[in-house]
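All protein chains of the complex are present and in place, except for one that has been dropped.
Here the chain labels run A and B in written order, and each chain numbers its own residues starting at 1.
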Amino acid sequence: MSALEIAAAVRSGERSALDVVEEHLTLIEARDPGLNAYNLVTAEGARAQAAAIDAAVSAGEPVGRFAGVPLATKDNMCTRGIPTTCSSRILEGWRPPYDATVVTRLREAGAVSVGKTNLDEFAMGSSTEHSAFGPTRNPHDPSRVPGGSSGGTAASVAAGFTPLGIGSDTGGSIRQPAAFCGVVGMKPTYGVVSRYGLVALASSLDQVGPFAANVADAAALFDVIAGHDPLDSTSIRDFEPTAQAVLEAGVDGLRVGVVKELAGGSGGVPGLAADVLARTAEAVEALAAAGAVVDEVSVPSSTLGLSAYYLVMPAEASSNLARYDGIRYGLRVDGATTAEMTTATRTAGFGTEVKRRIMLGTYALSAGYCDAFYGKALKVRTMMLEDFARVYERFDVLVTPTTPTTAFELGARTQDPLTMYVNDVCTIPSNLTGHPAISVPFGVGDDGMPVGVQVLAPASHDAQTFRVAAVLEAAA
Amino acid sequence: MRTLTSLTPTPNAKSPVSLRAVVERITRDEVVHVARLARLDLADDEIDQFTQQLGAILEHAADVEALEVADVEPTSHPLPLRNVVRADEVSESLERDEVMACAPDVQDGQFRVPPVLGERT
Partner (left out) sequence: MSGLVPCATADTPVEPALPPGWELVVGLEVHVELDTATKLFCGCANQFGAQPNTNVCPTCLGLPGSLPVMNERAVELAMILGRALGCDVNRSVMARKNYFYPDMPKDFQTTQYDQPTNTDGRLELADGFVVGIERAHIEEDTGKSVHVGGGGRINEAVYSLVDYNRAGVPLIEIVSRPDIRTIEHARNYVEELRAIVAATEVSDARMEEGSIRVDANVSVRPHGSSELRTRCEIKNINSLRSLGRAIEHEALRHVDLWTTGSGPQQQTRHWDEAAGRTTPGRSKEDAEDYRYFQEPDLVPLEPTPAVIAAIDEALPTLPAARRAALREATGADADAARLLVERGQDSLAMAAAASGADAAKVVTRLVNDLAVDDWSAVDTESFAALIKMESNGELSASQAKVVLGDLVEQGGDPADHAARRGFEAMDSTELESLLDELIVVNPAEWSRLRGGDEVDRKKMQGFFTGQIMKATRGQADGRAVAQLLAQKSV
């Protein structure tokens, strides 16, 4: 059953929310030990909330759009009184005294969070292998990674543990695992979904977004979490979420651009697998068959994304992660002075990938280099925005592969950080420009693993990505 | 608007710091200094590893150096938001017990820490 079907059944009294939740909890209990999608299953809280929803239905009181629908919450969203770890030892024992805005909105909509899902520590990674609590495995093939950093949420939705999931995307952390796990994942326009209560990786790139098994559920989830939040200064006012409304609109006459640099040709980004490129080409054909006007387009700056990203992201992360000093919450390893205590705590509490990025960011910002590295990277963002603005004069949406390859084997890429980073090449431009992008499953690769196709749109045209994704979903 | 030629890598003589020159000479000492700034205590092999990897990653990042960006405004937000403010009205603070519940060491409603050397800035 889809999320919307479950919610309809619960609202009408046809199904009890408690039964729905119990069913999903049973599935998690049986199968999650093999996948490790969850850091924490909050069964009691979920049951209590479900019971309250059932009582409200019986009493004829209004219940939300997602009444009784089980939800996976990435473990970097703050949940009041419930451990929030970011899959890091350094947040050991921390129970936030507040809820993230997105958590509040979803609870008010009746969605029932069944637990906190695994991620690469502090969302730094593309495989969910960099977790202090062990890797999550891909439900389609447990020897492979689910992608990351929102690998736990992607796996939860792919395994049928929950129809809905919430993730965060800084360089592809929603779209890439969605592609690897064969589900729908979407990164909204920066500022459309509140970041309040999302533990920051890179503040100017992070965005919270929906996961679902199908486009309609993802669109409905997007419509619930989108909207202005006065607690987030970067939140856009007056954004009207209309994703659900355009799902039936089709693509007749829509101008679709195929990004040349990400289509495998010479002069473009190397390393894109043939099977992934083939599925992407088929997806484009499907859009053309549905009436879209398709053309190839060059977006030169799309190849610059990786360079700028690996300056901006670690720089902001190094500053955002300074607060883990052993004083107010989380892990403390003793030391003779506060400085020694903080150093001992951070050394013991952070994993290698986090340390690597803190080092990278600290170096890039340190004396004399800030303008050269960070300052220049911000200018590259401006150039990318202008480049994409030019392209969007001629096109409504752009299509690319979501990932260079299908899901890889566990352990295959952890040794060389650069190889791992290249994995994000298709998804990173949208984070730097702040534009919306969706990954929708489209067939499988030569290895039988899911392939994701990415649809990009200009800022605030989030609904457009769902509209195109709905057509691709139907054609896949 | 700039044309796309500005995106074609060209030598940039105006840049005060040559990134490539910088990343080519990342030393162990610099890595140790940066680790100190970041309050990380790295083992010898980690220092070697990071010295090599930082160089490799930043060399890749140094691609941006080739761009002529002198007259480009930096972007830190994709949308031109400005003057986002709130009214000066008191809202509820947290209960101290809830605040302190997760602290590693507490005394008299305060966070207890080992001695602090040096001065506040």
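One rule holds in what follows: contacts are C-beta pairs under 8 Å (C-beta built on N, C-alpha and C of every residue); 3 or more make two chains touch, one makes a residue touch a chain.
Quick caveat: nothing in here was measured; it's all calculated off a predicted structure.
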Contact with the hidden chain (one of A:45, A:83 or A:97): A:97
Touch with the omitted chain, as defined above, among A:39, A:234 or A:454: A:234
Option touching the unshown chain, where A:259, A:297, A:327 or A:380 are the choices: A:327
Subunit B residues touching the omitted chain (full complex): 33, 36-37, 39, 74, 76-77, 81-94, 96, 99-100, 107-121
Sites on subunit A contacted by the missing partner chain, in the whole complex: 76-78, 84, 86, 91, 94, 96-98, 100, 195-200, 202-204, 230-234, 315-316, 318-319, 322-323, 325, 327-329, 338-339, 342, 362, 365-367, 370, 374, 378
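Everything below uses one rule, namely that only the chains that are shown with their structure count from here on.
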Of subunit A, residues touching subunit B in the complex: 93-95, 97-98, 189-191, 204, 230, 233-234, 236, 300-301, 304, 306-308, 310-311, 318, 322, 325-332, 334-344, 346-347, 350, 352, 355-356, 358-360, 362-364, 366, 368-369, 371-373, 375-383, 385-387, 390, 417-418, 421, 433-435, 459
In the complex with subunit A, residue positions of subunit B that touch it: 1-2, 4, 6-8, 15-17, 19, 22, 26, 30-31, 33-35, 37-42, 46, 50, 53-54, 56-58, 60-65, 67, 69, 72-79, 81, 84, 86, 94-95, 98-99, 101-105, 111, 113-117
